[in-house]
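Removed from the display is one protein chain of the complex; every other protein chain stays in position.
This part shows subunit A:
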Amino acid sequence: MSEIARYRLVLATLGFAVAALFVLSLTVGPAAIGFAEGLHALFSGKAAEMTVIMREIRLPRAILGLMIGATLGLSGAVLQGYLRNPLAEPGLLGISASASLGAVVALYSGLSLAFPLALPLSALAGAALAVIVVRAMAGSSGSTLTVILAGVAVSAFSAAMASLALNLSPNPFAALEIVFWMMGSLADRSMQDVALAAPFMLAGWAMLALTGRALDVLTLGDHAAASLGIDLHRTQFLAIAGTAASVGAATAVAGAIGFIGLVVPHLLRPLVGSVPSRLLPASALGGAAILLLADISVRLIAPERDLKLGVLTALVGAPFFLWLVWRARRMAA
């Protein structure tokens, strides 16, 4: 099979998996709704109660699962390609941590009770702040090492501030709410959340997608890439701002969901011949499939206990990542 045919097959398979998991996600939940009935209610709008459940509860959850998963997979692939570091992930730039801090501030100050959009808006502001600091620190040199170091510093500071909020929290319920929110979840999200996050995610995807060709050439290093006509500053801007917009919006509505941005590009890289630009669509689809699968799993494993999505992805993702490391070590030996 030719290289291009194999790549198309990978994308088609992943696309089919995403479509199937999206439909499955619509049909899993505490309300006992049959598969066919549910889908009929969703589209026809005739069965009043069922239609409300499908349109107001399950549909936004499935849409967010798909979009957030795609965001994490895509931004992970872009950052690994841009930083040429297989350990890079969206959290590395400090964007997840600072968006979480923004959300914590909204929860802690009670703003989120005053009006519901305060939490995601505050999280987006946190992500924007992180990107400004990281870009300013990276400076005109555009060195990838300074980007990583600035991201680590922003992450550490945001985590410390979030801990401080917990530490000083006047009542245990606010603290509990903060802790639960930080674990990441798609439960009880509304169409309003979708409407808020989707434009930022789509804009972020567009920016990230434009880096594809530059990422291929960056395989040869900064100097060779620049000599081939790649604008390194533009690439840095697209990678960081695209991640901030899409991951910031994802974190704003769902909290921090780890490991997908790290593991999915790793898993799919060998299937696309390691070509960074080809990894982008594959990783976006793969991220969407994995997050939808994880979100279906939390509903099936412990329907009564509200198992948090971020807990599950880390619980499965971390040992899986260890396995990847072990396999890489064995192949290198």
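Keep this in mind: contacts are C-beta pairs under 8 Å (C-beta built on N, C-alpha and C of every residue); 3 or more make two chains touch, one makes a residue touch a chain; residues count from 1.
Please note the rule applied: contacts and distances are computed from a predicted model.
Colleague: Going by UniProt, what is the name of the one chain that was not included in the view, given "FAD:protein FMN transferase", "2-oxoacid:ferredoxin oxidoreductase subunit beta", "Iron complex transport system ATP-binding protein" or "Aspartyl/glutamyl-tRNA(Asn/Gln) amidotransferase subunit B"?
Modeller: When "FAD:protein FMN transferase", "2-oxoacid:ferredoxin oxidoreductase subunit beta", "Iron complex transport system ATP-binding protein" or "Aspartyl/glutamyl-tRNA(Asn/Gln) amidotransferase subunit B" are compared with UniProt, the left-out chain turns out to be "Iron complex transport system ATP-binding protein".
Colleague: Check the options A:A206, A:L228 or A:L322 and report the residue that touches the missing chain.
Modeller: A:L228
Colleague: Specify the residue from the set A:A156, A:L220 or A:V325 that touches the hidden chain.
Modeller: Touching the chain that is not displayed is residue A:L220.
Colleague: Since one chain has been left out of the picture, which residues of subunit A touch it in the full complex?
Modeller: Against the left-out chain, subunit A lists 84, 213, 216-221, 223-224, 226-231, 269, 273-276.
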